[in-house]
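In this view, the complex is presented without one of its protein chains, the others remaining in place.
Right, chain A next:
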Amino acid sequence: MGSSVRKGRAVLPAEQAARPSREQPHRAAAEDYHHEAQNANNGQAITACCKNKDKDLQFKIQAYIDKNTVMIFSNTACSLSAKVKELFKSMSVPYCSLELDQTEDGQKLQDVLYELTMETSVPIVFVQQKQIGDYDKTLKAHKEGKIQKLLETKGHDHMQDSYDYDLIVIGGGSGGLAASKEAAKYGKKVMVLDYVTPTPQGTRWGLGGTCVNVGCIPKKLMHQAALLGQALQDSRKFGWQFEEKVKHSWETMTEAVQNYIGSLNWGYRVSLREKKVTYENAFGEFVGPHTIKATNNKGKEKFYTAEKFLIATGERPRYLGVPGDKEYCITSDDLFSLPYCPGKTLVVGASYVALECAGFLAGLGLDVTVMVRSILLRGFDQEMANKIGEHMEEHGVKFVKEFVPIKVEQIEEGTPGKLKVIAQSTDGREIIEGEYNTVLVAVGRDACTRTIGLDRVGVKINERSGKIPVSDEEQTNVPYIYAIGDVLEGKLELTPVAIQAGRLLAQRLYAGATLKCDYVNVPTTVFTPLEYGACGFSEETALEKFGEENIEVYHSYFWPLEWTVPSRDNNKCYAKIICNIQDNERVIGFHVLGPNAGEVTQGFSAAIKCGLTKAQLDNTIGIHPVCAEIFTTLSVTKRSGGNILQSGC
């Protein structure tokens, strides 16, 4: 589909009529330089065959803009429209104009146009796909020589219809890579731009995005290192004998983790090459419709055009915005490749990133404090969140609650150095101070959407969060620009979700598929020392949505068999399911705290996808002796207040 459009100009109108392409009308218009493009009939044929009218109008407008060096949306009765045309005639510049008052659907086109351009009156002028604006703005741009410049400088690239690429993906993370490879599979010409802006501490990394470099992968490996520390203690109880003192080497671990990540970075490059996806290690920024500027780390700029774009730039850690934070604090972007052991550490925040990092640092034997403003794991089931916190506290992690840092000072340089943190209680009444070797800030993440030229192409973002709202097909308000992954507004920030969304999007765009990414009942796991797996509603959300009387919560503590012999942590592991009484006790929430929670949760999430009910849970035979079997024998409801403490088997 895409490639036939690129060669659009060679196609005769007669052939076009036979194709149900959304981009037909502009071709007729494109033939008519210096003529009015009042191709109402064509337009009608198109709108009639498309269901999604609004979107179709967007396509139609975009097509006009895309295919014409100068595009004027005008009105026959409007004097300013006439004047703007005179202006271009006086410059001997060919233009295409669409008379909205003479066009079928003209009023609707005009409404959509106003929405897209934020203009309020015709004429609306585009030069080289760049929005100039109304008559006044056009005149001003002309006087400043901007129109002339636009026509000269990039006229070459844009005069022809063909784009450099079918798809340019901005951001080489999990989602972007998945989408690019999938698109290439269908013979599309695809480019991936990936560029890591170094952290304030100077940390940078390779291709693959957050998950691989500074997220899931190093996080889980370091979590594993901490679990192995626990395994060492357990192993003595299981008969293993070795010398009493076992020390952990941060350097050995980090080097091993980074070596593995390096191999993944390399693997991604190889796989892009194999799939014939062009990769540039350059910062991508929109400079005009269908046009992007790629700046590499030497500052060299290149320009590329594409029929479609995919924004997959993800997020980066947020800083506190207090004195000393960027100078002296690190974030998860720095931690996993820190060349020295962080020592006594203050973790600021209560996000899953904060708790996971605090958890494994403590597990490696470090002195760790977590400073929390309000609640743990906002958005997660709060009962589970609090149990995680309790467990961490019992295992030596200190919590300072309802405090926020207001200043970080350096006392001593070094690897690690020594920092003084001054914090204020959230009620403002108390000031405390503490000394730490390292301060890790994990107070949230911000979408990387404010520096990539989205305003220039009119992609709307949520001004407050910086996130991009998209349709259920991951399309932004600008029809040829899509977005996936962590930059999306109101969606889940998870690698597998981004991958799924990316693959399905490419399949819809290029393989005629219709399957959309399903953001419902997505399972997730928090890799705190006691892992937490969840799928579906939290208890509080379920109660709020369905009402207390319609919700039955079954729960139980359990004691993993492996923990009995070392005799640790009884009545810490916890299983909970939330059922909708009105719907045959369908399971709408699944929560588990315990070892291998991710492995446990995955299969249950598949079952929830298949409409799991409590009765089916009860009818399923457990696997003995594993933790997951607890879910097949849950009998105590919360409502009953029955005892759920475990005594024996």
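One rule holds for everything that comes next: a contact is a pair of C-beta atoms (placed from the backbone, for glycine too) under 8 Å apart; a residue touches a chain by one contact, two chains touch by 3 or more; residues count from 1.
Quick note on the criterion: contacts and distances are computed from a predicted model.
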{"item": "From \"thioredoxin-disulfide reductase (NADPH)\", \"Serine/threonine-protein phosphatase 2A 55 kDa regulatory subunit B\", \"Cytochrome c oxidase subunit 6B1\" or \"Replication protein A 32 kDa subunit A\", the hidden chain's UniProt protein name", "value": "\"thioredoxin-disulfide reductase (NADPH)\""}
{"item": "Touch with the omitted chain, as defined above, among A:268, A:352 or A:480", "value": "A:268"}
{"item": "Contact with the hidden chain (one of A:94, A:200, A:323 or A:496)", "value": "A:496"}
{"item": "From A:174, A:291, A:476 or A:580, residue that would touch the chain that is not displayed", "value": "A:174"}
{"item": "Where the missing chain touches chain A, by residue", "value": "174, 208, 211-212, 216-217, 220-221, 224-225, 228-229, 231-232, 234-235, 237-243, 246-254, 256-257, 260, 264, 267-268, 271, 364, 494-497, 499-500, 515, 518, 522-525, 533, 561-562, 564-565, 596, 598-607, 609-612, 616-617, 619-629, 631-632, 647-649"}
